[in-house]
Every structure is written in structure tokens, then in C-alpha cells.
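Of the protein chains in this complex, all but one are displayed in their positions.
Here is chain A:
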Amino acid sequence: MSEKKHRVSRRQFLNYTLTGVGGFMAAGILSPMVRFALDPILKEEAGQDMVAVAQVKDITTEPQRFDFKVKVKDAWYESEEPRSAWVFKDENGDIVALSPICKHLGCTVNWNGEKSNPNRFFCPCHYGLYEKDGTNVPNTPPPAPLDRYEYEVKDGTLYLGKAKPQGGA
């Protein structure tokens, strides 16, 4: 009885199947589009990976220069950029990793670069000076202390992350 009442006509059957299949196709086309559109919002903030730089046993109280490479993504263009760090242990035995980029105009600073100013970082471009902990020496061009890298020690290897500005004038 009920079977007879609920009989689906040929027209209805075709309607249902076509809407169903069409719906699937539309969803298949639209969902990747929606995902693409939303992608920038869903993406977590691009954090820089930590990069292995040196062995902890090589680090002394005297600043040493270590060169490493980081992957930099500029829009769609990915490249490897060389970076350096001045790494040493301070009085408390903590590791300090300073960025060698002068805060004045971005030259690369050297440790003990000038004889009349021993135990300081020296910028050869405009004769800027920094103390060992990165503090800028007053009356030289740099307006701020050297940036400090975030660091992490894992299995005797030093990993460096982003260079962060230090406080102070």
C-alpha cells in the first residue's frame, strides 16, 4: 500500500539524482576555493625556525663569530640568507648570542676590531662601539644596543632563532 503511495516518478527520480550529483560537483569545486580564500587567516604566524649554529663546548667567554644560514620567505620567493652571530658566555655562564648588525645603518661589527678600544665591538663604517654585552657606547653613532638572538640548547648544540632588540637607549 504505502509502497504504492510513495512511488517516485521518473521525473522526480531524475531531479533528485541530478541535484545530488550536481551538489557534489559544486562542493568539490567550491571547497578548495573557500579553503584558499580562508588560508591567510588560518595560517599561524610564520615563526622562524631555530637553526643549529654551534657546539656548546666550543663557546668560550671570548666572543666568537659563527656563520649560519636561515631560510627566508619573501612572498613566494624562498631563499637562504647568510647570518652571523657573536656568541660567548657571560660571567654567570649564560650563553649570549649577539647579532652583528650595527644598529646605526646595518654594517657588520667586529669584536676587538680597533686597537684603541679593546674588548668592545667595533663597527668599521662609522666607528660605532658596543660593550661586550652589546650596549652601545655613548657618543658613537649607534642609537641602540645590538640585537640578541633567542637561543636554545639541545644535546650540546646551540640553536638560534630570531634576533630581538634589547631594551635601553
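The rule is simple: a contact is a pair of C-beta atoms (placed from the backbone, for glycine too) under 8 Å apart; a residue touches a chain by one contact, two chains touch by 3 or more; residues count from 1.
Going forward, contacts and distances are computed from a predicted model.
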Name per UniProt, for the chain absent here [options: "Heme exporter protein B", "Putative transposon-encoded protein", "Sarcosine oxidase subunit gamma" or "ABC transporter permease"]: "Putative transposon-encoded protein"
Touch criterion as defined above, residue of A:V70, A:C107 or A:A144 at the omitted chain: A:C107
Touching residue (missing chain; options A:R35, A:K73 or A:H126): A:H126
Residues belonging to chain A that touch the chain removed from view: 82, 102, 104-108, 123-126, 141
